[in-house]
Each structure stands twice: as structure tokens, then as C-alpha cells.
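As you look at this complex, bear in mind that one protein chain is not there, while each of the others sits in place.
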Amino acid sequence: MPWDRNQMAARAAEELEDGMYVNLGIGIPTLVANYVGDKDITLQSENGMLGMGPFPFEGEEDPDLINAGKKTITELNRTSYFDSAMSFGMIRGGKIAAAILGAMEVAENGDLANWMIPGKLVKGMGGAMDLVAGVEKVVVVMDHTNKAGETKLLKACTLPLTGAGVVDRIITDLGVFDVVEGGLRIVECAPGVTEDEIRSKTEATLV
Amino acid sequence: MPWDRNQMAARAAEELEDGMYVNLGIGIPTLVANYVGDKDITLQSENGMLGMGPFPFEGEEDPDLINAGKKTITELNRTSYFDSAMSFGMIRGGKIAAAILGAMEVAENGDLANWMIPGKLVKGMGGAMDLVAGVEKVVVVMDHTNKAGETKLLKACTLPLTGAGVVDRIITDLGVFDVVEGGLRIVECAPGVTEDEIRSKTEATLV
Amino acid sequence: MQKVYDTADAALEGILKDGMLIAAGGFGLCGIPELLIDAIVKSGVKDLTVASNNAGVDGFGLGKLLDTRQVKKMMSSYVGENAEFMRQYLSGELELEFNPQGTLAERMRAGGAGIPGFYTKTGVGTVIAEGKEHKDFGGETYIMEEGIFADLSIVKAWKADDTGNLVFRKTARNFNPPAAMCGKICVVEVEEIVPRGSLDPDHIHLPGIYVHRIIQGEHEKRIEQRTTRKREEA
Partner (left out) sequence: MQKVYDTADAALEGILKDGMLIAAGGFGLCGIPELLIDAIVKSGVKDLTVASNNAGVDGFGLGKLLDTRQVKKMMSSYVGENAEFMRQYLSGELELEFNPQGTLAERMRAGGAGIPGFYTKTGVGTVIAEGKEHKDFGGETYIMEEGIFADLSIVKAWKADDTGNLVFRKTARNFNPPAAMCGKICVVEVEEIVPRGSLDPDHIHLPGIYVHRIIQGEHEKRIEQRTTRKREEA
């Protein structure tokens, strides 16, 4: 059975090691925080914070304390605040160990598209282009196929890129994939999912 | 009679206007601070401080509080501290209204030399190259001639430059000079000093 | 040195010009210069180019300046929260120069630090890199981005003293310091002007040298997405 959102997040959490500084994108990646367990992980919010805490209790929301998704959050005893130039200095400078992001498309060469669908949807890249360019390990978490049932693991992206050759690992509802020489390598299948099923739902070369 | 060191500093202080942020070099420029009177001047120390105060009282020296000349100083109620990258960001970015600096040589085109004498004396440029490149108005305060009696206002500098075409005004013991099209213009003579005397002690074209 | 003004209108007097480039602090609705935006709306100045990560939301923050069509061009990284912004962009009424968020922040800081250009890996191989100079360093390709030199910076801080030393609060700092740095003139609104000497010199986030005019005022500080947990979850 394919993984659900929470199982994908739990699987993504396994990518994180003790002591890491990590940036989580919006959507499923946000859920990863719920599955880090005992590991000492520090979450970065690219609007200027390290050590992001959970949502505030009702009535304790602070308009001066939001995450990159514009949601109210809280601070921890390790928290530090800084400006956007320093925030992206640490991202671009490779200080963040891992970024876990959603995607619209990933190509077998590690190309990533997640910021616009020409003529249809324009949100902007926000900090995603900086993250994929600067962060040590880029992990994509997304459904294997889109709502129309079409694969999101392609030979080449059709949408405008967020970054070229930037993805290291992909976690979908069907399995885990690494970007390697010549294509994608299946690292793991979700329980009950076969390699054949994955192959039938993947356009990218599987090596 | 030519100006003495303190009179040169007092004359240099006239260059400063209310509200200015100013960087003073070592030597005579340091004395300028004694002559700003009622004017609201904020002194920058390029090692990371705005709002530099006077020397501390005996016994109150703080090893964590020095100026760019490595001398113990004090803070004021307007003081802020920052790192060297921000400090030179504001210098390079043109936020400092005026720098008052010493010099070994100045040329009629505004070239300035004040950081080394090849084979003889090497101190380094410290922050001087950044200051002359970034600050809005560069005022040089120096003796008109060197110890050997040779003029320091030249047609062209003989020493390695600190900056090319960067000097706006020169204050020597003999007078005040502006760098203008075609050479130096005498703005003012020290009391009792004649233009003829200045001409006889100046190699730079006086226009 | 008199930097404190009574109202946002007074603080902007003589500064606003049609077609000017304004750098604005804030992220979403957090730490935005609400009062100065309102004063700019009131002034009727037009054909503005605004460098700001977002454009507020419909009807609040910079969204107000989009509603009144005073903005000709935005330099932003994200338009997602703003239907009118997206509509004006897709219809071609508004120019939009997409900047990756970190590139935008660094371009502002660079402008303020006298750096007209710098190289970054961000955006290499994407539409962002089109038309930009490419250069290799250590076997990797980078693109050149240019410093932003704004005519005016509008900034929101938490506290200021009358010399313009600023302190920000939590994530409301965001783009405010880099935006402040890159303006020829920087106007700041704060929640409180405190007496000189009451800010610890080691805690000042942005020294007064970057700040030309200051106003104190009441801020709505609207929350864009109020997310909470129940106490039982703790």
C-alpha cells in the first residue's frame, strides 16, 4: 500500500541526523517535524529564524513571529533571529545540512520544478531557488503522480526549473529514489508496492 | 605664521556639519574631535563602532573597547557596535559623510598615498583604501612639506597609491586647498602665509 | 540632527517622486511599514517600482498600492498570497521582476554596502539566469546579480532612539535591515521611540547612520495565517 502523507513525512524524517540544521518547505515537508523523535534537529525558517517551535497555544499568537509559510509559530530555548540577508547567507553558504521540499516535477538528472505553471499558476520561487542551490542535501517529498494520474518523475522537466541538477533524493508515496549517474535508483519501495508498479508510473530512467 | 597641529585640526573641524557621521584617521585627524564644538557629530571607528567617546578615565580602560588606532576609548549614549563587514559596508556604501585622513603625498588630480614607502616602511593600508573609495568627502590633513623640507603636494604621487582621484580638500599648515579641474585651488592661506610662499613650497599645479 | 517626525506624511514630505524606486521591508504582513504605505497611497505618487519580497495581501500592506495602481513594477520573490497582484501581472498591467528571495535580500544589502554586483549559484540553469553574466569559480557556474540602489527605503522597526538606532522584534526583522541599507533616504516607522542611551549598544540591529527620518505610530500588525494548537496537545 502506498504511503500516506504522514508516512511520507515519517520516511523523510529518517533522512535527518542528530545535530542537523534543516529547512522544511510547506505542505508534507512541514509534517516532517512531527517525526524527528529524539534527534536534535534545528529547524530554519528562511524569513529569519533558527530553532522554530510548534504553533502557539490559542491566544498566544504573535504577529511578529511567523514562519516562511506566514503561519504563527513559537520560539525555543535555542532560537535566534536574524535578517533575510543573513538567513540566505547561511542557505547559500551551505550551512544548512538538508532541505526537504515539495515539487511539481523532478527529472532524472535532478532538475526540480516547483514554482510556476506558465499561464496558469504563478506563485513565485520564494526562497526555493536559493535553498536548492545552497543546501547540502535536497530531498523532495511529493506524490508520485499528479491529480490526472501522470507521473511527476520525468526524463526532463516540462515546467520552468527551480534548480538544475539539484535534487539528491526523492520520497514519493510509492518509494524512495536517489538521483544517480544515468537516472534514478530505487532505494526503497513503500510496503506492498512493487518495482513493476513503480516502473509503470515513472517516466524517468530507473537504473 | 603657519598653523600648528591643533590649529590644523581646528580648521579641519570647520569642514564638519551638524548631523554628520565622520571617520577620523590617526595623528592630527584624531585631534579634530576636540574642535567640533556644539555640532552634533557622530564618529565612526572602522573596527565596528558608531558614536566613539573620549579616552576612559584612568582605571576604567576596557580591553573590549578600542578604536581603529588600537587605543582604549569609551562609549556614548548614541553608541552602536557592529562587525567589520557591516562597518565597511557603511563605508563602502557611502553612508559616512566625511573622512579626515593624514597623508604622505597628495597629487593635483586627487591621488592619495599614505600606506607604504617601498623597501622602507610597510604598515599596510588598513581601512584607508576603503574609506577614500567610499566616503562622500575626503579631507586630507598633513604638513605641507616632509621632514626633508620637500613638498607633499605633487604633480603626481611617487609612492604606491591609497586611492586614485579621491581627495576633495587638503588642509596643511600653510593653507586649505581644493582638488579642482586642472590642479589645486587655494581656498585659504594660514594667517600671515602668502600665496607666494605656498607656491614656492608646492609642486602641484595651483589654479 | 533632527530625525524624528510627527506623522508619516511629514516624514515623506519632499521625498516622493513619480517613477521612483522604493525598497520596502517586511515579509508577508510581518514587519511591514504600514503607516508609510498608507501615506504613500494618500500622496498619489505613481509609476513606482517597489522592491519587496511580497506585496502584502489584497487590501493590506503593499496590496493597497496595487489596488490604487500606483505601482508600475514589482521586484519580488512571491506573489502567492495576493489575487490582485497575480491578476495585474498575468494581464500585463503590472511588470514583475522575479527575484529569488535570497538574491533579493543580498541585492539590497549589496546596494547598501557599495557592491554593484556579486556572483551566486542561485538560479543557474533557470529563467532567472537568462540574460545574466555567467562566470565559473572553482569549476562551478555562477551568475552575476546587481546591487539594488533605491531612491527610498521604507522600514518598520520595533524601537528606535532619536539618532535612528533600531531594534527589531523576532521575525519582524526579515527584510527591514537590508531594505534600510540600500536607500538613498531611509524612513522608518517604529512602535516606540525610546530615550537615547536606553538601547544597549550591543543590541542595536541597525545603527542610526542608515536612518534619516523616524516616526512613531500605532500598528495594526495583522496576522496572515493564524495557526494554533490546543493546550491539551502540549
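Just so it is clear, A, B and C label the chains in written order, and each chain counts residues from 1 on its own.
Note that in this section a residue touches a chain if its C-beta (ideal position, glycine included) is under 8 Å from a C-beta of that chain, and two chains touch if they have at least 3 such contacts.
The shown structure was predicted, so the numbers you read here are calculated from the model rather than taken from an experiment.
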If I consider the whole complex, including the chain that's not displayed, which of B:Ala85, B:Ala156, B:Val180 or B:Val207 touches that chain? B:Ala85
Using the definition of touch stated at the top, determine which of A:Ile66, A:Met90 or A:Leu184 touches the missing chain. A:Met90
To test your reading of the contact rule: which positions on chain A touch the chain that is missing from view? 18-19, 21, 40, 42, 44, 50-51, 75, 77-82, 88-96, 133-134
Missing-chain contacts mapped onto chain B: 45-49, 54-67, 69-73, 75, 81-85, 87-89, 91-92, 111, 119, 122-130, 133-134, 160-165
Absent-chain interface as seen on chain C, which is shown: 106, 110, 113-121, 135, 137-138, 140, 142, 146, 167-170, 200-203, 205
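Keep in mind that, in the parts below, only the chains that are shown with their structure count from here on.
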Listed in rising order, chain C residues that touch 2 or more other chains are 109
